[in-house]
Each structure stands twice: as structure tokens, then as C-alpha cells.
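First, the structure itself, so that you have it in front of you.
Note that one protein chain of the assembly has been removed; the remaining protein chains are unaltered in position.
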Amino acid sequence: MSDKKGGIDILDLIKKVLFTDFVKGLRITLGYNVSKSITHRYPDEEKWIPYRRFRGVHTLNRDEHGRELCVACELCVKACPTSCITVVPMEDDTGRGIADRVAKIWKVNLVRCLYCGYCEDACPTRAVRLGREYELACADFKCTVRNREELLLPQPVPESIEGGLVAKAKFERSLSGIKVTADLSATKKRAW
Amino acid sequence: MEQLFFYIFALVAVVSAVLVVSVRNAVHSAFYLIICLLQVAALFILLRSPFLAAVQVFIYVGAVMVLFLFAVMVLDIGKEKTKEFIHSQWLPAVGVIIALFVMIGYMIKRGKLSASLGIYNEAALAKNTEVIGKTLFTQYIFPFEVVSLLLLVALIGAIVLVMKDKGRARKNNGAGS
Partner (left out) sequence: MMIPDISTVLEVVLIAVKVVVVTMILFGLPLPLTWLERKVAGHIQVRLGPWRVGPHGLLQPFADMIKLLMKEDIVPDRADKFLFTIAPLLAMVPAFAVFVAIPFGENIMLPVINKEVSLYIADMNVGILYILAISGLGIYGIILGGWASNSKYSLIGGLRSSAQMISYEISISFAAIGVVMLSNSLSLVEIVKSQGGSLLHWNFFYLPVGPVWCAIFIIGSLAEINRIPFDLPEDEGTLGAGFHTEYSGMKFALFMLAEYVAMVSVSVLTVILFFGGWNSPLPVPLPIPPIFWFVAKVVFFIYFFMWVRFTLPRYRYDQLMTIGWKILIPVSLVTILITGFMRI
């Protein structure tokens, strides 16, 4: 069909008669058909462990002595574009934090949060970080707000693991809800 | 057994044929016409003409009626429904129908409407298709060719009509591309 002036392109015609393009297409799809699938069998058998750069649920960190890094400066509140973080500071000299000003309340509304990471940029002590947890589905609104106590708990995926892996996982149902537990000792690189 | 089937098919055919002209919805009419034509095909099978039956289904039910529906489907059924559709012609119509029935009855009574099988017995009729093909291309070759010529003329005529319309449309649009 390229040039109509030069009459019928013989080669083009032969190609059309022999369905060359069609056969090529069939060959490609057949190749994909017999190739290995890239689907993760989440949540039944596998779970994706994201890279460190991943921006999931917030975490609050401690220093090496176990003191909270957060000084309740409220910079994260100012930086947050969706106003999803609430911080109430208080005086404390029992050594809970690295300074004598700690957070009485530090909570984040995960439904409002857009996981932009501005809070971790704003944090002067690197106390707030976006972690690697991404299973946020739950059955009522209570669990959409995470409090200081929950955020201070250690991460399920430790910082030492680089991520970008597929781990063996188990899907558990119970009355309290559903959970996918990953076995971090049995991991493999992703298939593609 | 065969008579039973004949009566079933004939009854359905007559009932659906009456429905074709009596229902007010044109698509329903077409649907009943399809049923009627299928019954006629079944009657052809009872008459030992499977070829005619298949062709009846193939051409009338399979192609002609599809075209019918194609045209009828885009009609505004709501408007057609409310229209008077007997046009106060029922008196002459009933007269003609009665005359037709009387004539058919007379013909049947006189035996004018039945023909003998001739050289074709049951066994020869099993090869129905070959018999039709042979007669068509030997004994009736002239009418056959005339019919095919007519169809060809109709075909060309249809194309010419469409082409003329196309040219006029282009002229009306001014200098079309």
C-alpha cells in the first residue's frame, strides 16, 4: 500500500497472499504462550518485598540507645500537603527521646496521606521515614489512623534486606482479619 | 406417523402465516414468517426433497429474512403500530380468499394438483440432489440459463443504480474530493 502509482507491489502482494504478517504475529504470541509467566502468586504463595526506596506506611525510628528520634518539632505537619499528620508535643526528661521535647501524640491518617515523602525530607532528625509495608486494606476506619505506638514498632522487613525480591508467603485468615506473612529466609529474584 | 408430523407442521405453518399478517409489530411479523418458512422446509422433507428443504432454509430463512429484518429493525415501530392497517379492504380480501380456497378444493377434487412420480421411485429419490442437478443441467438448461442471466442483469442494475446516486451526491456537494 506504500505507493499506489508504481502499480501493485509484487513483494507486498506475495506477503499478503502468504499471510506473512499474520504468521509472524502468531509466532510471537505462541512464544509468549509457552514462556514463563511473570505473575506473582500473591497472596497465596509469594509476596513482593519492595526496595528500600519504596514509600509505604510511615515508621518512627529510634537511635541506637533506643531513644525516640522524634523531637515533635512539627515540621512534618507543616510540610504535609494533605494535612494528614497530627503532632502534639510534650515535655519529657526521662530520656524517652533524644531531647526533652517528645511527641505526646504522633498520628497519621493513611487514607488522606498520598505517600509523597515530604515529611521524611522535612524531618531534621530523620525520625519519620516511609517504610515498606503496603498491605493497608482493613475492615473499619479505626485502622486507617496509625498512632505513635504502632509506628514505633520494628519493621517487618528489616532495613538490612535490600528488597526487590519475591519471598515465599502464607495467606492466613482468622477472625481478626486476613494477613500475609512472608518468609524472608526463602526469597528469590524476580522472574524478569 | 408421517401424517401426524404433516399435521403438526401444517398447523404451525398456517397459524404462523396468519400471525404474520395479523400482528401489528413488523419485527414480530418477520419472526413469524421465519417460523412459517421453517415449517415449509419441514414439509419439503416429508415430500422426500431434502435438497429443497435445505435450500429453503439456507436462502429464505438464512439470507432473505436476515435482509428483511435488517430493514425492518430500523423502522419506528411505535408509529407503525398505531396505524390502521386493514384499510377497510376486508370485504374484497375475504372474497378473494374464499374464491382461492374454492379453486384449490376443486383442483384437488379433480386430481389436477397431484402428479405421478414417473421414473423416480423411492430409491432414486434418495439421491435427490444428483437428480435435481442432472435435470437442471440437461432437460432444463435453457430456463436455467435465462434465470441466471436475469439475476446477472438484476445484479448489474443494482450496482448501476447505486453508482448513479453516488455521482449525483458528489455533484450536489460541489467539488468533492
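The chains carry the letters A and B, assigned in the order they are written, with residues numbered from 1 in each.
To be clear about the criterion, a residue touches a chain if its C-beta (ideal position, glycine included) is under 8 Å from a C-beta of that chain, and two chains touch if they have at least 3 such contacts.
Worth saying up front: this structure is predicted, and the values here are computed from it rather than measured.
Q: Thinking of the complex as a whole, which visible chains are touched by the chain that is not shown?
A: A, B
Q: With the full complex in mind, choose from A:Asp12, A:Asp44, A:Asp63 or A:Asp100 the residue touching the hidden chain.
A: A:Asp44
Q: Any idea which of A:Ser35, A:Thr94 or A:Ser174 touches the chain not displayed?
A: For the chain that is not drawn, the touching residue is A:Ser35.
Q: Of the residues in chain A, which ones touch the absent chain?
A: Residue positions of chain A that touch the missing chain: 19, 22, 25-26, 28-30, 32-35, 37-39, 41, 44.
Q: So which bits of chain B touch the chain we can't see?
A: On the side of chain B, residues 25, 27-28, 31, 34, 50-51, 53-55, 57-58, 61-63, 65-67, 69-70, 73-74, 126-129 touch the unshown chain.
The definition used in the following text is that only the chains that are shown with their structure count from here on.
Q: What whole-number Å value describes the gap between the mean CA coordinates of chain A and chain B?
A: Roughly 69 Å, centre to centre.
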